[in-house]
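Below are the structure tokens for one structure; questions will follow.
Just one protein chain is left out here, and the rest sit where they should.
Our next item is subunit A:
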């Protein structure tokens, strides 16, 4: 019965339209009816989440083809269509997006004081754009949605950010990302001009000359490396994360950060296999530098959010190492680490958000001894701190382990250096936890003693479940992506 419903009535464009529809309904509801606005927002996002689960249930593990494919003509005289579909690689990005949005909406339930309606609308629009990015199989339209996430994110950071520096952060986020991605636009137009289409099906079978591949790869890299973020262009990330509101950080760490790595996986690697091979040392060097450098930077941060932001940079560079080891373990590990990072780092941002909401500061030195006033919070925080340093049993461990296994097969030096990151990760995570939770309570600074309320615990619950599930039984996730990933590896003849 369930399967019948899923197969007959559910299609991807419906999933994209669902949050959009919700936001349009919200538009016409007056500002004053805040309770209604909240519940509609939450309901829409929950329905979208359930909707996306159907795709997971209905997903056929045995094929590497794109599933739930739809194609709608967009431009006449050129083969640009709304061509959407998902495969094992993009399936979980869709699910992760829909999973995180209800959390974001719940986070802003009572803490958002201004522009409440716009808050809901921004997040719902953001959601539908991000789902569209993950299932778009047309290069140009992928770019369109990839970029268009900028507008809601810019507004989210700028309006609901906490301090005056937010404007600079929003600008940095906007301009860095835009500057990177316009080069991708040039590359896409160039490809379009060369082949006459931007359809991924065709492009995957097109052979570009090696010289051209290298140029195109660099242009794509310019865009994706900003989003990942690779080392010279990672500066926007700590700024944007620190100034964003809690839900903004959650979404930023959850999805847009993954778009870069997703782009590598979806476009750079299969379309330009020779160039990818050529650039492995380059990527590995950058990633190793990023892992060690940002991990060391994390140790000396005094701002809670900045620490987590820098640790995100380190983790995402782990992901790139795994991805560019170009074997099945590495790539699967990197996808798994992306998912896990989407859960863990979002949860850590939620933790910091909960602290900030109570004490209005994020500087480490004002905190201490929270264990005596906020025991529940400290337990949850411990759980996610351990997950962040990839304790065995948590989801990150599986990901990082697979990445290291993959990387060792490619290059043992890189793997060794990357493994250093794990040690440093433990160092800063424990240091942070120690400073915030243990030690003397500082009553001069901290005047509120309320622990997490029911709503907040409820927010953390699905994240905890996800982390443990993925850490204990990763097979559920791996089996969906296995065929697609091996197809990817074989397609590029990387073995």
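Convention: a residue touches a chain if its C-beta (ideal position, glycine included) is under 8 Å from a C-beta of that chain, and two chains touch if they have at least 3 such contacts; residues count from 1.
Everything below uses one rule, namely that contacts and distances are computed from a predicted model.
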Missing subunit (named according to UniProt) among the choices "Exosome complex component CSL4-like", "GH16740p", "NADH dehydrogenase subunit 2" or "Electron transfer flavoprotein subunit alpha": "NADH dehydrogenase subunit 2"
Full-complex contact with the absent chain, from A:148, A:195 or A:486: A:148
Sole residue of A:158, A:273, A:330 or A:353 that reaches the chain not shown, by the stated touch rule: A:158
Residue in contact with the excluded chain [from A:43, A:57 or A:179]: A:179
Contact with the hidden chain (one of A:56, A:109 or A:192): A:192
Residues of subunit A in contact with the chain not shown: 73-77, 115, 118, 140, 143-145, 147-148, 150-151, 154-155, 158-159, 166-167, 170-171, 174-175, 178-179, 182-183, 185-186, 189-190, 192-193
